[in-house]
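Missing here is one protein chain; the remaining ones are kept as they sit in the complex.
A, B and C label the chains in the order they appear, each numbered from 1.
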Amino acid sequence: MSAFDKLIERSARKLAHNTSRRSMLTKLGALVTGAAAVPLLPVARAAAQEGGYPGVGAQSTGNPQDPGDPTSCDYWRYCAIDGFLCTCCGGSANTCPAGTEMSPITWIGTCQNPADGRAYIISYNDCCGAPECSRCMCNRNESDRPMVRPQASNDINWCLGTTNISYTCSTAIIVGVALTE
Amino acid sequence: MSAFDKLIERSARKLAHNTSRRSMLTKLGALVTGAAAVPLLPVARAAAQEGGYPGVGAQSTGNPQDPGDPTSCDYWRYCAIDGFLCTCCGGSANTCPAGTEMSPITWIGTCQNPADGRAYIISYNDCCGAPECSRCMCNRNESDRPMVRPQASNDINWCLGTTNISYTCSTAIIVGVALTE
Amino acid sequence: MKKWQSISGSTAMLIVLGLGACSQDGPKSTEATPQDVKQVEEPAQAVSYPTSLGEEEMGNSNVLAVPYAPSWAIIHDANFHSMIDGRFIVFDSTAKSHAYKGSMHGGTVGGIDVANDGTIYIATMYHSRGISGERTDIIAIHDPVNLEKTGEIIVPAKRGSNMPFKNGFRLSGDDSLAFNYNFTPAASISVIDIAAQKFLKEIPIPGCTLAYPMGAKGFASLCGDGTMMGVGLDAGGNVTGETRSEKFNNIDDDSMFMKPVRFGDVLYFPTFTGNIQPIDLSGDTPKPLPKWSLVSEAERAANWRPGGWQLIAGDNAGVFYILMHADGGEGTHKNGGPEVWVFDTKTQKRIDRIELKTWGVSVAVVGDSLIVTNAEMQLDIYDVANKRQYSHTFGDGIFTPFVVYTGQGQ
Partner (left out) sequence: MKKWQSISGSTAMLIVLGLGACSQDGPKSTEATPQDVKQVEEPAQAVSYPTSLGEEEMGNSNVLAVPYAPSWAIIHDANFHSMIDGRFIVFDSTAKSHAYKGSMHGGTVGGIDVANDGTIYIATMYHSRGISGERTDIIAIHDPVNLEKTGEIIVPAKRGSNMPFKNGFRLSGDDSLAFNYNFTPAASISVIDIAAQKFLKEIPIPGCTLAYPMGAKGFASLCGDGTMMGVGLDAGGNVTGETRSEKFNNIDDDSMFMKPVRFGDVLYFPTFTGNIQPIDLSGDTPKPLPKWSLVSEAERAANWRPGGWQLIAGDNAGVFYILMHADGGEGTHKNGGPEVWVFDTKTQKRIDRIELKTWGVSVAVVGDSLIVTNAEMQLDIYDVANKRQYSHTFGDGIFTPFVVYTGQGQ
């Protein structure tokens, strides 16, 4: 059972139990981070960078330690996301829109927060059950791997284990901090 | 029973019998033509006029008396069409694409042929049963009327009476010539 | 089979979790109140924050406050390039941030109405294999708080397959019945009992089209001979009376659009050449009132005409908004227009003329917002309370939003 599996297990359990797993995650973070510590800029999101998505209003977390616009593909948490941003869809970075249910399992990325310099473990839970949101399409692939390693792959519709498996949008939830070396 | 109804009836019957109804149609044409004799240019097709639809190759009937590009929304037969042009979808102006079935009833328009100056009665039969073609969307409304007069309305999915009622694309079939006065 | 034993890869673990760890009843939070967006400065260098950001809770979904605020609207995106995947989208027309609230599936060119108790009803059609297979027509029932589908009523598989018209599906005046327009091409209305959630009767309306609620339980319908018929119903969906107006719709030369704006019991129908035909539905028989003109003699000479899809919309005070274009003629009635004209039905006078930022094809009035579906299929919001000036644009993720309803389904 790899560290990845442990993380997935804990993430899933958290839906019911919400236990702390900080120590495990910091250890894992060092494993995962690797070359991903400095996010790159895939062409796939170039268009979206030019002033955000048209017809979508900007947002702010209101917290200087969580900087950027959560409706922008550039927002720091989205370094391995693939899908429609729930922030544009009636949800938030960590909450699903009305009428959808959060997938209990998903893929995991590690993103560096430009404000505090820390690398955070981000869980990209899909929200499921409403129509596709189709707003704010964003694809970034730092630490993404092919489906042969499912828990690190954003090519999968993670609406599994939900009442309705239809994909609506994706969240980016902080589940821990990784040690930076 | 109005002249319109007679036309519809004959059009439908023609699918099985292919009888001539020239004399009736020429009489009807005079009734129908009215202000539609000089086609206007709705804004809805303005974009499509600029060099045709992108990524769709031009066509020709090869007959100078049937002028224009059948993959262009400007083609003279399309004066009351609303939908995807079958010429762009594996069919032709009077033939459905493979895998689709032509609707037996539909709406009727009257369009002036710029080559011979005659007004022709055009039957806009839908082709039904394959996915929406989604190519060469064209909407022109000369002689179109609201659904309160269904046989003159292009707001209706005419895939009725076909095995599969899903809309694929629209044809523009010459069913007769109208007298011009 | 021993080879399988050695495969203890990562997926094997996931399987266990997938089966055992699903929680479908996570805590719910009410949506964060939109606040003015103040862009947080991003430091060029990481500054010192003594603690890291905290772990966040998983499994939460928003819920919506009911009744919906007056500024909330429901977009019908019929999604014309993928009509089987239509959507109804709830959004706050005045919000410049956090405007999108959620969505419900629309099936193929659905219709929608909202009862006074807030329950949302969507009439639509599905095929078992997307575009083929068994057809099922339903009235889907949605909870306005979480937008979830809570049930469905199966109705005859005859719903008209056409461009979206508000009057293809309507609740009766007292919310007890629903009317679903059928076209096979035989025209009829399916009557549904809302309280019992069941289909009651199919009422043929040969030669007539759509259903305009009349009185508590009746409806009227526009007919191809230029008249309007009236149908009275009892609670069981039985016809208690049928009436017929005089002829007033000149379909050949000055056809009525089939989209009225409604104030009380009077429907105001625009016509192709720029007139308004009011119809009084306060009695048992639809009664045409005197026609009046939207355009002056000079404007008529310049062929200023109404046009668009949902080309007219009203507020709650007898004022309506209508898309107008110059140089109109035969075939321009769906063109939309560069201006919206504003009329007061009491005085029958134009009270404003709005030059649109972008060419419009449909309009809606929701609270103090004039919502214009523009030619690029995005929604431009004009602030009625601020001189009807352009305010902002709502877009992305909407494809063909030809009809926008109020939060109350009007």
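Just so we're on the same page, a contact is a pair of C-beta atoms (placed from the backbone, for glycine too) under 8 Å apart; a residue touches a chain by one contact, two chains touch by 3 or more.
Just so we're clear, the structure is a prediction, and the values are computed from it rather than from any experiment.
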item: Chain not shown, its touching partners among those shown; value: A, B, C
item: Residue in contact with the excluded chain [from A:Val56, A:Cys159 or A:Val175]; value: A:Cys159
item: Hidden-chain contact residue, picked from the options C:Pro204, C:Gly236 or C:Gly283; value: C:Pro204
item: Contact footprint on chain C, counting only the chain that is left out; value: 1, 3-4, 6-12, 14-15, 18, 79, 81-82, 84-85, 105, 107, 126, 128-133, 136, 138, 140, 149, 152, 184-187, 204, 206-209, 223-225, 229, 239, 242-244, 397, 399
item: Chain A residues touching the omitted chain (full complex); value: 34-36, 39-40, 42-44, 79-80, 105, 129-132, 134, 139-150, 155-157, 159-160, 164-167
item: Residue ranges of chain B at the interface with the undisplayed chain; value: 1-2, 4-5, 8-9, 11-16, 18, 20, 22, 53-69, 84, 88-92, 94-102, 104-105, 113-118, 120, 123, 125, 127, 129-136, 149-151, 160-163, 173-177
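The definition used in the following text is that only the chains that are shown with their structure count from here on.
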item: Pair of chains ranked first by number of touching C-beta pairs; value: A-C
item: Between chain C and chain B, distance of the C-alpha-averaged centres to the nearest whole Å; value: 29
item: Interchain centroid distance [CA atoms averaged], chain A/chain B, Å; value: 50
item: Shared interface positions of chain A, touching two or more other chains; value: none
item: Chain C, residues touching no fewer than two other chains; value: none
